[in-house]
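Before any comments, here is the structure.
Complex shown without one protein chain; remaining protein chains in place.
The block that comes next holds chain A.
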C-alpha cells in the first residue's frame, strides 16, 4: 500500500481507539441469574442449570414478586378465591361443592399440568381442566380463554402449588405430545426465522435489544406483566413471542400450544411454581 502515507494510517487507528473506549461494556447492572437455578432432573435437559425467569428480571421486579402484598398478581388470586365458592350454572354448584377447600384439594395439582386426560384421549392444561368442570359438573358456560375469570381461577389454583416443584409427566401416552412440543420448540418461525430455542436456549442471559432473555420457563404463569398491567396466561405469552418473530401464532388452547406447554414444562422440571410471578 504505497499510496497511504504512514502517519495518516496511524492517526486513523488512534481515532478508532478513542471512539471505542467510552462504549466498553458495563455488565454490573445485568441481573445475576447464574447459580440461582437447580440441577436439571433429566440427563436430556439442554441446560447446565435450570433457572426461573425471576432471576432474569431486575431487583425491583424480584422484590415486588417476593412481597405478597405488593405483588399485584394477588388481586387475581383473591378474585379466584371468590369465584371458587361462587355458585354458577344449572347444577347450582360451585367449585367448592365438590372440591371443598382449595388449599388442601388443589395443593400440588397444578404443578403436574398439562396432564393426560383418558376420556378425551389427549392432554389438557389447567384452563381446559377448569372448563371441563364448568361444562360438566357445574353445567355452566365455559369461560373464554383470556377472560379475567378463567385467568383468575387458573392463577388461584396454581397458587395452591406455589413453592412445589414442577412435576409434569411426559412418558406413556404423553410421549407423542412431548415429541411434538420439542419439534415445535426447535422449529424456526416467521420473517425473523427464529425458533423458541434461538433465544431461550442459545442466548438466555444476553440482551435482545433492550430485553434480557430468560430461559423461557413456565413455572410462574399466569404472570403479572408490568407491561400489560394484568395477568397473562402462558398461551397468550407464547402468542406474543410468535408475533414478535413475525409469525402467525397458533391459537390459544390449540394442540400446538398444548404440546409446547407440555415440553416447556419438562424443560423446567423441578423449578418451584411461582404463580403469580411478576415479569416485565
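The rule we apply is simple: a contact is a pair of C-beta atoms (placed from the backbone, for glycine too) under 8 Å apart; a residue touches a chain by one contact, two chains touch by 3 or more; residues count from 1.
The criterion applied here is as follows: contacts and distances are computed from a predicted model.
J.: I want to check something: the complex is missing a chain, and I'd like its UniProt protein name from "YeeE/YedE family protein", "Spermidine/putrescine ABC transporter permease", "Aldehyde dehydrogenase" or "Sulfur-oxidizing protein SoxZ".
T.: "Sulfur-oxidizing protein SoxZ"
J.: Quick one: say which of A:42, A:70, A:175 or A:243 touches the chain that got left out.
T.: A:70
J.: Where the complex has a chain not shown, which of A:191, A:229 or A:248 is the residue touching it?
T.: In the full complex, the listed residue that touches the missing chain is A:229.
J.: Tell me where the left-out chain touches chain A, residue by residue.
T.: 69-70, 72, 74-75, 78-79, 229-230
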